[in-house]
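All protein chains but one are shown at their positions in the complex.
Take a look at chain A:
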Amino acid sequence: MNIRIIKDKIIANAMLILSVASVSFVFLIGIGLYWRAAPLFEGHTLFSLFSTSEWAPSKGKFGFYPFIMGTLWVTLIAIAVALPLCLLMAIYLTEYAKPGIRKVILPLVNILAGIPPVIYGVWGIFFVVPIVREYLAPQFIEYSSGYTVLTGGVVLAVMTFPILVSIVSEVLRTIPKELKDASLSLGATKWETIKKVVLKRAFPGIMAAAVLAVSRAFGETIAVLMVCGNVPVAPTSVFDAGYPLPALIANNFGEMMSIPLYDSALMFAALLLFFIIFLFNLVSRIILNRIEYKFIS
């Protein structure tokens, strides 16, 4: 056989192995984290881990409830702030704006995606925290340090802007022009067409984008850790401090080795994050891929 063909075959096989290995990596992460978290399941049921609130590693008490609630609060606030804004922006950019404006604004928003989380954290401390402390919170309650789930939610919202704006605009762009023209020719205004035709058609894609943004917010660590206050009590209002799961992992990793089961508990938190984000990503990517296939190919 020709040496060139042999070379081609060898390279092909090597790359096949590499590709398969990298795909199975998704499962490897899950298995690896489970392996480290497993000791926790002896003596703790899943239900008790999720539903109890006491966090006292030295006494062997691992209640994840406050952390799960903290994560939920910041994530929901983030998506509630970011989704309407980004939806409006994406509609404007795809339906109303001139191409010139789009060309300037979209790269600008994409720069946000490159800003490191720690910079968002610093910004949160010096910009969002004071606003919450001085202006927002005093309207509703007597005193707030400014380090609240609301602050975390706002910082996370800004972090999810790029992913939301870019995916939603792409989804909106896949809506066939004929569909819009049909609605316009029947006398609907442009806004009515957007409301009743475009958004209806784009709904699955928008939801998929929202789920992706939620999972981004879910796993964000350092920025949230810097602005949320980190009090291990389930928040009851937007002006309470919170302690999301990723912040729990990051804050305690140094000291975990000395206390039994502590590292398993933190690995369990990582496993939980991985599992939820894996599911969210899988579902929304499948939806988005389907949209792409339907309209582009």
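One rule holds in what follows: a contact is a pair of C-beta atoms (placed from the backbone, for glycine too) under 8 Å apart; a residue touches a chain by one contact, two chains touch by 3 or more; residues count from 1.
As a working rule, contacts and distances are computed from a predicted model.
> Which listed name, "DNA-binding response regulator", "Phosphate transport system permease protein PstA", "Carbon-monoxide dehydrogenase large subunit" or "Chemotaxis protein CheE", is the one UniProt assigns to the chain that has been left out?
The record names the chain that does not appear here as "Phosphate transport system permease protein PstA".
> Among the options A:I141, A:A182 or A:L282, which residue touches the chain absent from this view?
From the options A:I141, A:A182 or A:L282, the contact with the absent chain belongs to A:L282.
> State which residues belonging to chain A touch the missing partner chain.
On the side of chain A, residues 4-5, 7-8, 11-12, 14-16, 18-20, 22-23, 25-26, 29, 32-33, 35-36, 84-86, 88-89, 91-93, 96-97, 105, 107-109, 111-112, 114-123, 125-127, 158, 161, 165, 189-192, 212, 215-216, 218-222, 226, 246, 249-250, 253-254, 266-267, 270, 273-274, 277-278, 280-282, 285-286, 289 touch the unshown chain.
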